[in-house]
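Heads up, one of the protein chains got dropped from this complex, but the rest are sitting where they should.
On to subunit A.
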Amino acid sequence: MPPYTSTKYRMQVCVCARECVAVWISAYLIVMDVIHKRASSKEREKIAQRADERKSNAECVYEWKPPPDTPTPLHPARKAPCDVGDSNKMMAARFLLRRAAPALRQVRCYAEAASGAPQMSFTFASPNEVFFKGVSVKQVDVPTLTGAFGILPAHVPTLQVLRPGVVTVFSDDGTSAKYFVSSGSITVNADSSVQLLAEEAVPLENLDLATAKANLEKAQSEMGSASDEASRAEVQISIEANEAIVKALE
């Protein structure tokens, strides 16, 4: 006979007992659940039965019908008419509107289309001459160090630096004017005003193609004799500028 007082035996008994208790408890819960379900379904049946009885016994049947379609007055905060056909939706909307009234204090309406015909105030000057001063134009094409791009009204504000190239100004009446610009800067502001400040700006007609070609060849021959990096860079700059002039005139 095993000693019933030993610890190992006692522990085994405890574990056994615990498991048994767990099994009993779960069994109890399952049984109660089943009973409850059966009972609630029975109750629901009874309730439905009673409702049917009441309906059949009643003299007049009260049933909620949506009121006939009448245009309901709009909440003053709403400018845009909503779907008036469905009165249910209207009532729900008005209820929600009253709930949300504080948030709707600020007037809300459809987004405005981009205000028609924004104007671009264009200013173009060099140290010697002013070409445009606050003139309203349609588009300006500029050559910048990062590439050539066209600026329209409502362009994103930007600051760009120019390289030798052609600036084309398209004015409101459709005519375009071309200028050759040596370098400078262009500013596009948030109010669509554009300022183009050039170091040296001349109308294309003032440039001479033959002279430009001769200068280009001279610069290219100078490239070989350039000694240090700075002078080489300067020669390279003049080559590029002459190439731009030649390209503009051809």
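Keep in mind that, in the parts below, contacts are C-beta pairs under 8 Å (C-beta built on N, C-alpha and C of every residue); 3 or more make two chains touch, one makes a residue touch a chain; residues count from 1.
In this text, contacts and distances are computed from a predicted model.
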item	value
Protein name, per the UniProt record, of whichever chain is missing from view ("Serine/threonine-protein phosphatase 2A 55 kDa regulatory subunit B", "Prolactin receptor", "Acyl carrier protein" or "ATP synthase F1 subunit epsilon")	"ATP synthase F1 subunit epsilon"
Residue among A:Val107, A:Ala190 or A:Ala230 that touches the chain left out of view	A:Ala230
Omitted-chain contact residue, chosen from A:Thr123, A:Thr168, A:Ser183 or A:Gln220	A:Ser183
Residues from subunit A at the interface with the omitted partner, ascending	127-128, 145, 161, 163-164, 180, 182-184, 199-200, 202, 206-208, 211-212, 215, 229-230, 232-234, 236-238, 241-242, 245
